[in-house]
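The block underneath contains the structure these notes are about, expressed in structure tokens.
Below, a portion of the complex is reproduced, with chain positions unchanged.
In this document, chain identifiers A, B, C and D correspond to the written order of the chains, with residue numbering beginning at 1 in each.
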Amino acid sequence: MDSRRRLRLERRRLLRAPKGCVLVISKKKRYRLRGRLWVLGLVPFAVMVLAFQLAPVWSMLSGSFRSDADSRWTWHNYYTALNSPFYLKAIENSLLISAYSSLIGIVVGLVCAYSVTRFAPTVRDRILMLSNMTSNFAGVPLAFAYIILLGSNGVFTLLFREWGWNVFDGFDLYSWTGLTLVYVYFQVPLSLLLLYPSFYGIREQWKEAASMLGASSWQFWRSIGVPILAPAIFGTLGILFANAMGAYATAYALVGGNYNLLAIRIGSIVSGDVTNQPNLGSALAVLLACTTLLAVSLNAWMTKRSARYLTGAAKAPPRKGFVRQRGTGVALAEAKEGTG
Amino acid sequence: MNSYLELQSVRKRFGNAAVLNGVHLDVAEGELVTLLGPSGCGKSTLLRCIAGLAVLDGGRIVLQGRDLGGLAPRERQVGMVFQSFALFPNLTAGENVEYGLRMRGESKRGRRRRAEELLALVDLEDKRDVYPHHLSGGQQQRIALARSLAVQPKLLLLDEPLSALDAQIRKNLRSEIRSIQQRLNMTTLFVTHDQEEALTMSDRVCIMNKGVIVQEGTPEQIYMTPRTEFAARFMGSYNVMTRPEALRLFGSLEGSSDSYALRPESVKLIGMEEDPSGHAGRGKRIVDGTVDSVSVLGTIVRYSIEAAGVKLTIDALNDGRLIGIGERRNVRLALDCSQLLQLEKEGA
Amino acid sequence: MTERNQAGWGHRTLQSLLLLYLLLPLAATAVYAFAGDWQDTVLPKQWTLEWFESLFQDTRFLEALWNSLYLCSISVALSLAVMIPAVFVLTVYAPRLESLMKGIVVLPYAVPGVVAAVGLIRTYSGGPIDIAGTAYLLVGAYFVAILPYMYQGIRNSLLTVSAPELMQAAGLLGAGPVRAFLTVVLPNIVPGILVSTLLSFSVLFGEFVLTNMLVGAHLQTVQVYLSRRMGESGHLASAIAISYFAFILILSMVLMKLGQTKGRRVRG
Amino acid sequence: GDDDNGGGKDSATVSVTVDSSSLAEIEAKAKEEGAVASVGMPDSWANWKDTWNDIQTKYGLKHTDTDMSSAEEIAKFEAEKDKPTADIGDVGIAFGPVAVAKGVTQPYKPTHWEEIPDWAKDEDGHWVVAYQGTIGFLTNKNLVKNPPKSWEDLKNGDYKIIVGDVTKAAQAQMAVLAASIAFGGDESNIEPGIAFFEDLAKKGRLSNADASVANIEKGEVPVTLLWDFNALNYRDQIDKDQFDVAIPTEGSVVSGYATIINKYAPNPNAAKLTREYIFSDEGQINLAKGYARPIRDSVKLPDDVAAKLLDKDEYKNAKPVGDYSVWDTASKTLPQTWQERVLVHMN
């Protein structure tokens, strides 16, 4: 036995064998042990996730049950959050704006996603690249861009005034309609990127089969297309909703704290110059996380459901050349779709 | 022939590529005609033109005396079954079958009854409420068949309906489809690239190559008398020989063709110890050869033999009679001149 | 197939409208960056380059750009270094743990920036590990923020090249796991990973909430700098936004080209 | 820099403890130390830039600054007890007492101690306000033809008014307090201010927009309530002729920023010398150049500098906050009150 191997065995014995046990490690066991070394590859990942994902969540969670005054265990923060009309209003506003903006985002995204699949992959990928790029245009600059366009002296506001159109008269960018409008701007590209791959799941032959059975295009979409897309639609809705619930920078840049949103409340509690109630902030953050978690689980659940349809479809041979056609656009969408 | 479906010089191009170069075909009512040809020869495209899923570039398609040109797929009363089944995954088997009737606005009860009839026809009554992804491939295929039959189409188009299935299921479905077709007397066009499938199922076989039908006839005709080298090679393990080779083997030849074909099973093998006289006769010939290799394919045994400088493939029934014949052995071949086919030039 | 590639005019119009809609705010920002006085008129009263001039004379801008660049690079590099082995190990050796992994990976969606920042500040200000306000904390937060993109990208690449089979084939030919990974898996997933790298990079470059709340006071990234300068002049801020967008665009095009040439060799 | 501010306390008697000899001594020691490190006093804020330049040329002190908020400054002093790096900081007035309570400051009374009003200094010299701010109106004359000069004008106008983020920003909260003071309230009674804004909100006169420079510049902001130093600064920065700054005649609130010297300062004498310079005439003029109204009334400002500021008369009804601990309590409930009383009428 060479010394290195002996060392290795020795080490193993120390690690595994109970005290006083005679060292008999069969070859098979050794192979299995060696086979488990892959666990090492997961260690850095586990450490990072633990430190920067789970620990903060845990600290927040436990903090939310402690009093801001004397750090004793208490339900008080949740009591405050859920009984104060102030915070309840914030929750309500957040939910409403998120719901509206993600619904609009879904509808627009759905139409655009269908349309984009009608183009050749190269054109499609270019469109997707662009929309992906603009989806990074958020926060302060986005809010300001909308002020330039639709603020009280915005380009369109003035134009419409000049042309005498009064459709926009009642419009105020700094109200909830304005906020929803700005949210929609970052929801649309996301929705497009998440939805368009599922249109490739609607196989051309289904349309053909339906048309031969006497269905018009509209009937096909109503009876086959949309039901098949439904899981993808609801799943994406979940992601969009979570996305809107968590949006902070854009809203804050537009209306500051004047519009009562949950994310803004949390931000002002944590980083404002005025109050210092970190544990109440944690409780609010936990409430926010609960809604997004719910939305994201909806997504996960729906993805599983759509997998059901897809396995059915997967039995059929893949469309020729489809794998080759997977351009960067597909990769982008796959990467965006955190749930696989 | 009393034409039920008529194709008159049907042409189709995709961009620069001519895919159908003038296809003529007459199909009688209740007939099952197979389109057989290598991949890419335009079989699917032809079916899609008939169904109205692709637009013709030239020619006419007439069904029961009515020109189908300009009609939308759903006005053509044509049913189609796809290679990939194309069942609607969000509907149960029963709902899939009912779909066509629902689109026609038939009553729920009527639909239900008809669907049950058809499920019975394909022997899947118990799967009515099952979703397609819980069905096996063969069951899916049968549902697809039932679905296209539900609307009582005038013409059924089957585009390689079996190619995605396992060999075993495939064989069973073959006879099932054929028997349903015969029972309903449904005029059917069947696309395949499997010659066994074509031979076993059809009333008539059309061999397609490069966008035209190069030969048509009953399965026997097609198998026994391929007209061109393409057909001969495509139909099985025909021995195709040049004229000099054929001359060496048969001594003298009829006709003046450049190439000849010999079916592998038309040659009899005779062991060296056997008496060859039993095989002699008019138009018969005995030639000596050497066995290159033997392989048992199951029912038949395939011999590679060299005789008179010509490499031949010879099939014999695996009935134990020729057990002694192994590699490197000398054998006698009994040839029948009447079985030698003259082949036409390609495209002639 | 060609028929479906020629999209009808309806689709063309729709896509043009979409692009218009998406690019309009960018265009407005660009115009504002070149505008002189522009308050209550439809178009600016005059045009000027002064905002860009003053921007590029400001060393803090370049500094912020540099900060963003290195923070993002470090985070993405760290993420690659941690995620590639982890996802690889999971895909090849323990596919059963994948559902757990998926659960972890969607968490960042469920924990938005504001919330994550609250938790991180709580955890790391004071206590045994006091890294509040440092780049370390930010890099950690960034790591989590790009987790979903990285995971998806790496996993898809691994599955596309059938990494488990490649590993087995290499193993049978005498390569140890590490060597097999380095010689036959890694080279093949590089092009696939490039896209998610790129995506992560641009996401981080545009990140504001985490950055501002965690280190905004000490470290100016482009986004933080931008929001600070917004407090001085909208024109200037617009100039910053446009410059950094151009920067991102060029960066992604370069990386994309790189990925394509590499990808061609591997995938054809 | 930051826009925090806060309370002082009623300081009792005050005596001048620094004579000229000890000042010279400090100066000598400071030159030996050769450097001063500040926190929260960046070049761009209140024209600290000129002050640092002067200190460098005059005393040869090298200067570095780390920008942070008031709370962070105090935390930093405390955390770095054993390895101190900062000498002097600039905090909102409310944080002065906090710093003293934490015990991280050392006292120093500059030469002009007597001239500083009582509300603006710690009785022992731990913190001293160097410049003051008052809530005023900034009006875009392009959008509003008759710039408001009083709360009454404001009430009767037809333009939109932007108060800012009352839930989070001290400046906006101070604006509410200013209105309260104008209508007879104080930090313990902000009801008059709330009622005033409630009335405006009901009439649809308040806008949610942010009163950021960018928005002011873009013409989104007809009238807003700001610290006078911010308002003046913005005015000059964008277009002097287009904007009007006024302190409401009925009354407003005054606050200020105080310097604190780190108890553990590595360069204590340089820090003291810095404070000394800030309260000198030159130092106060430097602040004025940065639109920060000097705390010492007696300083004679050069004309061009005086032109940057508003007339002293405008400030006659402006009052400091009496008790910051009262205000602290009031400001905690203000966000919610504001939401429930004012914002409900807007969103």
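Annotations
Assume a residue touches a chain if its C-beta (ideal position, glycine included) is under 8 Å from a C-beta of that chain, and two chains touch if they have at least 3 such contacts.
The shown structure was predicted, so the numbers you read here are calculated from the model rather than taken from an experiment.
One representative per chain kind is drawn in place, while the complete complex holds these chains as A x1, B x2, C x1, D x1.
Everything that follows uses one rule, which is that only the chains that are shown with their structure count from here on.
Taking each chain's centre as the mean of its CA atoms, D is the chain most distant from chain B.
For the pair chain C and chain D, the distance between C-alpha centroids works out to 40 Å. Between chain A and chain B, the centres computed from C-alpha atoms are 52 Å apart. Note: centroid distance chain A to chain D, computed from Cα atoms, is 42 Å.
For chain C, residues touching at least two other chains, in rising order: 32, 39-40, 230, 234, 237. Under the contact definition stated at the top, the residues of chain A that touch 2 or more other chains are 144, 148, 153, 253, 267.
Chain A contributes residues 37-39, 41-42, 44-45, 48-49, 51-53, 55-60, 63, 111-112, 115-116, 118-120, 123, 127, 129-134, 136-142, 144-146, 148-149, 153, 155, 158-159, 162, 185, 188-189, 192, 204, 239, 242-243, 245-249, 253, 263, 266-267, 270-271, 278, 281-282, 285, 288-289, 292-293, 295-296, 299-300, 321, 324, 328, 331-332, 334-340 to its touches with chain C in the complex. Those residues of chain A whose C-beta lies close enough to touch chain B in the complex are 203, 205-206, 208-216, 219, 223-224, 227-228, 308-309, 311-313, 315-317. Within the complex formed with chain A, the residues of chain D that make contact are 2-4, 69-70, 92, 160, 164-170, 173, 207-210, 214-215, 218-220, 331-332, 334-336, 339-340, 343, 346-347.
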